[in-house]
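First the structure, in the form of structure tokens, and then the observations on it.
Shown here: the complex without one of its protein chains, the others still in place.
Naming follows writing order (A, B and C), and every chain is counted from residue 1.
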Amino acid sequence: MEKIRIKEATVVYFEKPKLKEPVLIEGLPGVGNVGKLAAEHLIDEIKAKKFAEIYSTDFPPQVFVNADGTIRLVKNELYYKRSRKGKDLIILTGDFQGMSPKGQYILAEAVLDIAEEFGASMIYTLGGYGIGMEVEKPRVTGAATHPEIVEELKKYGVIFKGEEGGGIIGASGLLLGLGMLRGLRGACLMGETSGYIVDPNSAREVIKVLTKMLGIKISFARLDEKAEEVKKITDRIRNLEKTLAEKERKEDLRYIG
Amino acid sequence: MEKIRIKEATVVYFEKPKLKEPVLIEGLPGVGNVGKLAAEHLIDEIKAKKFAEIYSTDFPPQVFVNADGTIRLVKNELYYKRSRKGKDLIILTGDFQGMSPKGQYILAEAVLDIAEEFGASMIYTLGGYGIGMEVEKPRVTGAATHPEIVEELKKYGVIFKGEEGGGIIGASGLLLGLGMLRGLRGACLMGETSGYIVDPNSAREVIKVLTKMLGIKISFARLDEKAEEVKKITDRIRNLEKTLAEKERKEDLRYIG
Amino acid sequence: MEKIRIKEATVVYFEKPKLKEPVLIEGLPGVGNVGKLAAEHLIDEIKAKKFAEIYSTDFPPQVFVNADGTIRLVKNELYYKRSRKGKDLIILTGDFQGMSPKGQYILAEAVLDIAEEFGASMIYTLGGYGIGMEVEKPRVTGAATHPEIVEELKKYGVIFKGEEGGGIIGASGLLLGLGMLRGLRGACLMGETSGYIVDPNSAREVIKVLTKMLGIKISFARLDEKAEEVKKITDRIRNLEKTLAEKERKEDLRYIG
Partner (left out) sequence: MEKIRIKEATVVYFEKPKLKEPVLIEGLPGVGNVGKLAAEHLIDEIKAKKFAEIYSTDFPPQVFVNADGTIRLVKNELYYKRSRKGKDLIILTGDFQGMSPKGQYILAEAVLDIAEEFGASMIYTLGGYGIGMEVEKPRVTGAATHPEIVEELKKYGVIFKGEEGGGIIGASGLLLGLGMLRGLRGACLMGETSGYIVDPNSAREVIKVLTKMLGIKISFARLDEKAEEVKKITDRIRNLEKTLAEKERKEDLRYIG
């Protein structure tokens, strides 16, 4: 094993797969963890294979402890999946985004270097769009590098609010913005989410749009299960709050009556 | 298109215009957004042409979404305008200033490198001077690299308070301070402003002084319109506050009476 | 004396001892100061010899004043001890851990460089495991780079909670995580501690496990003394609090009665 010294962006390859014009898909932690949930679901369902890891001095200086007591350094991961009919895929997910602005830029440039090395010229970045309240039926909002991609996304039900001035912060924005400077094309798909809780419900809508666009058929059962679990927890909390509020109201009455 | 990797200050040229002893004008976001409003107004009115963009790992890791759903990476921009009678102009504006002290220094040095490359030896930096309360008729206060420029500015109604110890923070200060170390000359024009709200009213006074000094004639109608809009909004807020205060006063009386 | 200019990790050697397959032991300041107390106790008891110091621009810009009025720059220290029967030891302790994530990574890489230079392939990192309440009998929890080390640690009474997702932050985690990327093996021993106070009691349990594993016999008397001192102080505080609470209760009664 070759010795590695971690820098701002250190890529460790397990394999250098030959891919034909792959599409790069990014889903890292962020608002509602929507992007990461979506990317991980896709990786699981299409059985994508890990081919590289990215370490960074801009990630927290930390290891995670696995269930069996072993540890692993925090990192990002790159998977690939060859496709018979459609496009080959490279999928980026991981534990953290860079912690400083500079680290974010350097990590995004490193990912774009990889994308270009494997011949990718199209990037989809996945994320959550925080709207500050619970969403029963989250819509997918979009942004893209080129007007014709905007038009294409609209056909798949992606919403564009037509207002100037929104911003996309972090890897989902930077990969597209920096990619444009290299002549790459791309789009960001953002599932509406409260922003208060991990949201598999929103992730499902995002991955539904993405897979439809890529012509991939996958099951959403696991995301449905996760969404069901999250719903149970939030319902329980809501009931607890109601009970407490009721109890307080009764006690208030006692004082008065 | 050449591939670009963003560093602390990465300049991307669209054109390298031949200019004769241009004056560099800076108006970046700051107190009351006065500098940016003033610079953007000037660019629009004299129809200056963009010739370069500056990207930086010290800007927020962010893209903006345009009204049509396309995105663009946050940046600074450089415009130029050739003049038949007066001086040629280079105008710097943008989305952000550098976020760290070091980034501020590096970006300012990069801008000065550009200024020198195009033969500029005079710099005007534009900004707001926060005074903590609303100003009906904002005055323009100044500071300069050389005493004779101070005297020149006074002729155009620029105020000098004659007190030791004030400071100018950010690009408006650094471009002059670092410029001095290279033998460049310059002045900072700061419009008085409350510091609480975007202030086109203050920006108009700043750009009035600047254009008079440069011998340029432009319309201020658009800044007047913007100032009118801001006034309407602040008036509406003030009325709302009054109504609310009145209502509270009446309710208080009811409890007492 | 050679002139030294401090960088992110500057190692100053007093001696380059010949060691045979030494074990690296790390105990730096952290939760309950458990790791540092444990490492310092070991150094004292086995009379380990200092052979190097590490300075860093990522340590606080600070000197400490000794009891005799002289000063010393903040630093980390490396000690060694040759063993007739068991393994040779290298022990790392010090005043601070790196203050930034990047500094933590660079310092850990520097320590691993030293470990490898002297032929170490096994690392024990020592720390505290904060549980938010006082612990009468602190247990030692563990984490390791390889499953077989986990099994080995269990034989010595080290606890593994079998839950996904815990994290080890700082040098104790990084040395193992970065070490793995170089093919090194290691384990982290964490003594349970409240996290609110310096905890020699917890440090004793950690060093007991470590010395048993290494086949070293040492006295724990000094740690027992320190634990006794800390207990006296916390008891005194607890009594003071009780007295105050009692006094307040009585005064409350007076108001009511």
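Keep in mind that, in the parts below, a contact is a pair of C-beta atoms (placed from the backbone, for glycine too) under 8 Å apart; a residue touches a chain by one contact, two chains touch by 3 or more.
Fair warning: this is a prediction, and the values are worked out from it, not measured in the lab.
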| item | value |
| --- | --- |
| Neighbouring shown chains of the undisplayed chain, as defined at the top | B, C |
| Residue among C:59, C:80 or C:160 that touches the chain left out of view | C:59 |
| Residue in contact with the excluded chain [from B:33, B:56, B:93 or B:145] | B:145 |
| Residue among B:6, B:92, B:174 or B:189 that touches the chain left out of view | B:174 |
| Contacting the left-out chain in the complete assembly, out of B:6, B:48, B:63 or B:108 | B:108 |
| On chain B, residues whose C-beta touches the chain left out of the figure | 98, 101-102, 104-106, 108-109, 142-147, 150, 153, 160, 162-171, 173-174, 176-178, 180-183, 188 |
| Footprint left on chain C by the chain that the document does not show | 1, 3-6, 8, 12, 55, 57-74, 99 |
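By our rule, only the chains that are shown with their structure count from here on.
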| item | value |
| --- | --- |
| Topology of the chain contact graph, where touching chains are joined (line, ring, star, complete, other) | line |
| Cα superposition of chain A on its sequence copy chain B - rotation in ° rounded to nearest 5 | 90 |
| Same or different residue numbers at the chain A/chain C copy interface, by half rule | different |
| Identity of the chain that, by mean CA position, is farthest from chain B | C |
| Separation of mean Cα positions, chain C and chain A [Å, integer] | 37 |
| For chain C, residues contacting two or more additional chains | none |
